Every structure is written in structure tokens, then in C-alpha cells.
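Just one protein chain is left out here, and the rest sit where they should.
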Amino acid sequence: MATPSWLLLQRTVRFGDTDAAGVMHFHQLLRWCHEAYEESLEAFGVAPACVFPMAAADRPAGLEAPAVALPIVHCRADFRRPLVCGDPLLIHLEPLRLDPGSFEVRYRFQRVHSGEEPQDAALGLTRHLAIEPASRLRCSLPDPVQRWLEAAAVAAGGIRPA
Amino acid sequence: MATPSWLLLQRTVRFGDTDAAGVMHFHQLLRWCHEAYEESLEAFGVAPACVFPMAAADRPAGLEAPAVALPIVHCRADFRRPLVCGDPLLIHLEPLRLDPGSFEVRYRFQRVHSGEEPQDAALGLTRHLAIEPASRLRCSLPDPVQRWLEAAAVAAGGIRPA
Amino acid sequence: MATPSWLLLQRTVRFGDTDAAGVMHFHQLLRWCHEAYEESLEAFGVAPACVFPMAAADRPAGLEAPAVALPIVHCRADFRRPLVCGDPLLIHLEPLRLDPGSFEVRYRFQRVHSGEEPQDAALGLTRHLAIEPASRLRCSLPDPVQRWLEAAAVAAGGIRPA
Partner (left out) sequence: MATPSWLLLQRTVRFGDTDAAGVMHFHQLLRWCHEAYEESLEAFGVAPACVFPMAAADRPAGLEAPAVALPIVHCRADFRRPLVCGDPLLIHLEPLRLDPGSFEVRYRFQRVHSGEEPQDAALGLTRHLAIEPASRLRCSLPDPVQRWLEAAAVAAGGIRPA
């Protein structure tokens, strides 16, 4: 089974992502990870307003504020190859439910210059916990995120025989 | 004449672009401006390696380092409407040659929710000066940037009768 | 009258503030402006929780959420001299009340290497509007910000004879 389009994203390294060594500055990768997670949810069909808090005055009419927050409790990244301004990247996402109230996303960044083999450039990981914002107590993952995780598990199952 | 696609870009407000007031944090807009300028050049056909410096070890084989740098000497932004996580944006670019050694780019950000009229959200401006990196003396704009500015002038001319 | 310490701040250019041209990436300056504004208010004696929103669960006990938000409606910056990693900066702030519901802050960044004359490096400006967060209607500036603006006007008066 082919990877669904909402688990395979693209972005380009921009000038402001680099530092005076001429390459991507390391912590930008973690920003890319979170943006890829948001883009994947949206491409899968989950409206950002269902998952991410926003100013009350700007919430779409009729939509409640999300009852669950999904803060990151752990993140990490491994850097295999320097990335420079203009590098086109392919981002493979592997979301994984850990238990009823937490999940993690693994990100694999490949540099894909036309006419060349894709080259592994970096790996990232973010681990998220579901909590009730007011009490900060753990709770279950929100339904739309559950569905996204289940669909990702099905997609992964197609690649890795059980 | 319709606006060419390399002067009309899209992006989405992401969670990390917001602050605790629940809306886009102001200086992120200037980052979006520069990224739109880079994306426009690339969509027009100018390779990033022709304009932006990068680590020597990663420069594409056969490509010289750019002989001209284009630092920003002035920038500004006006904020008309708060932007929240998930807002889809349309970015209109108006690049303008100021003299043989400088140009500016005006950016107009519109929020474009489906089924609604586009709403003006913010304006940005960056002014760039051509310099020789080693001496920091002013020089002429690089050829690819000249061509991009000329094509933008032609495109604008089609909209605004002389 | 000497400039009070809460209008004269210091910071150092860090590696992540630079880009592949080897100098400070322009939009970082706007971040420094806002951080200097926050630091100035705090050094003057205004607790951040009185001015800036934060997660309800983490608000200091007994402190109400600020009834007024102070979004930036305009910002700009002029860049006079490149700044490199490690450059020690002096930041002069000039807060100015514009009307009962708005103010601006001007920022002057000087590079101050020991044994050398301070050199002007950049200017910044942020303009803020007082609004009620829920209605987004204009309102009066919060008292602590008023006091900070009045004290800044007195300090400026001591330098510039009326």
C-alpha cells in the first residue's frame, strides 16, 4: 500500500532557517516537525480549530474550544547531513498511539534533489500527552486525533506485514 | 493580465506562530515575508544557490558562491486583523526596483476561508541593497534578480494602465 | 538626568540569530525589540502577569487575567550595520504615549565592543493599541503601562530641555 499523501509532506529550507555556518540551524527542525504534524492532521481532514487553542474572539462560529490539550512531553532529533538554503525536503511521518492518552510522531527528513537518490538528512520525534487544560490531568485523546492515528496504523500495516 | 503564480503564494498559520494571546505573534510576519520572497524567486526560476550564500561544502558542483549579497536595510509591517492557528493565507507580492542597486518587496496578506470574501490581514515590506560581501560596497543587482524585477514590473503594468 | 536602567538594556547576538550570510538575520531584531519592551516593564516593576496573557492554570494565585491586550498594529526597523555572533549590544528604549489608548516604543541598538566607541547598528519601532480581548474594541491603556510611559516621559524630559 502506498503511503497516503497526508503522511508524506514537502518543504524547502529557507534562508532564515540557516546560521552563520551556512547550514540549517538545528532547532528549526523541531519547528518543521510540529508544522508537519499540523499539516498532516489538516490534510487528513481534521480542522486546526478542533485540536489547537486560539483566541476566543476568532474561533469559527459554532465551534467549541478544544476540550483537550496535547502538550509535548519529549522531543528529539538526529542530524545526519547538513541542509542548505533551497534544499527540497520530503518528510515522512509515522504517528503512533502509545496508550489511550498519548501518542508520538516520528519524522524522517530526506533531501530530494531532482535526478538524485533521496538522501536521509534528519530524524525527529515528538511525544504528546492528552490533558484537560484547566486541571492539567491526563485524559483520553480527542476523537479526531484517534482517527488520524488509526488511519496511520492501517497505512503502516500495509507496508509492514504483521 | 492575471497575476503570475510566482507573485501569488499561499501559506497556513501554524501553532508555533501564535502567542499566549491566541493569535499570530507579530514578528513571525516578517519571517513569512522573507520566505515568500525566496519562494517567489524560486517559482520564477531563480535557483536559491544563485542568490543566497550557503556552506561551501554543500554548494552544488560547478556553481560559484553569489558575488552579491542582498541584505535588508529596512522592513515594516502593518497588522489589520488577528490571525489564528490554521488560517489559510494568500500572499500577494509586489517587487519593485528602486535603483540599479536596490529593490523593495511589498507583501499583502489576505485571510481566505472558503465561502468567505478574502479579508486583508496584514501588509509587509522589505527593502534590499546589493553589496559585495567582502568590501560591503554597493554594487548592481544580480542578473537573475533584475529579470525577476522586470517581469514583476511587466505583470504590474498589465493591471495598472500607464 | 541619566537614562534610568529600565530604559537601557543589554543583550548579545547569538549563533541562532545569524543566517548563512554570517550576520544577524533581519527579523530577529523585531524579536529583540519585544523582549526589550517586556524586560523594561519588568525592570520598572510591572509584573508580566499584569500585562501579558498566560495559561489560566498557571496564573499566579489571586491575579486576574489582564483585562486589556496590547497588540502591535505597526512595526518597523532600519539596519545600519551588520551584527555578528557575539556582538554585545546596548538597547536604548524610548516609550511614547500616543493617545489614551495607544503607545509606541522606539529602540536604538548600539554595538559596544570594549575599548571602542559605541556604533549605531539598528533602529526598531513597535506601535501598540489597547483593546478588550473579547470584543476587540479599543479601550484605555492599563494603569501599570500608563505609569511606565509617564516615567519614561519624565526621564526623556530630563535629557531634552523643554
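Order as written gives the chain letters A, B and C; numbering starts at 1 within each chain.
Assume contacts are C-beta pairs under 8 Å (C-beta built on N, C-alpha and C of every residue); 3 or more make two chains touch, one makes a residue touch a chain.
Just so we're clear, the structure is a prediction, and the values are computed from it rather than from any experiment.
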item	value
Omitted chain - touching chains that are shown	A, B, C
Identified contact with the non-displayed chain, of A:D78, A:D99 or A:E150	A:D78
Given C:M54, C:V68 or C:A156, the one touching the chain that is not displayed	C:M54
Residues from chain C at the interface with the omitted partner, ascending	12, 14-16, 18, 21-23, 31, 34-35, 38-39, 42, 47-49, 52-59, 82, 84-86
Positions on chain B where the hidden chain makes contact	15-16, 18-23, 25, 27, 55-57, 84-85, 133-136
Contacts of chain A with the absent chain, listed as residue ranges	20-23, 26-27, 30-31, 34, 52-55, 69, 71-79, 82, 126, 133, 136
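In this section, only the chains that are shown with their structure count from here on.
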item	value
Equivalent interface positions on chain B and chain C, same or different at half	same
Magnitude of the superposing rotation for chain A and chain B (Cα, nearest 5°)	180
Identifier of the chain whose CA centre is least distant from the whole-structure CA centre	B
Whole-Å separation of chain centres (CA-atom averages), chain A against chain C	33
Whole-Å gap separating chain A and chain B, where each centre is the average of the chain's CA atoms	26
Centre-to-centre distance between chain C and chain B (centres being mean Cα positions), rounded to whole Å	26
Sequence positions of chain A contacting 2 or more other chains	15-16, 18, 21-23, 55-57, 84-85
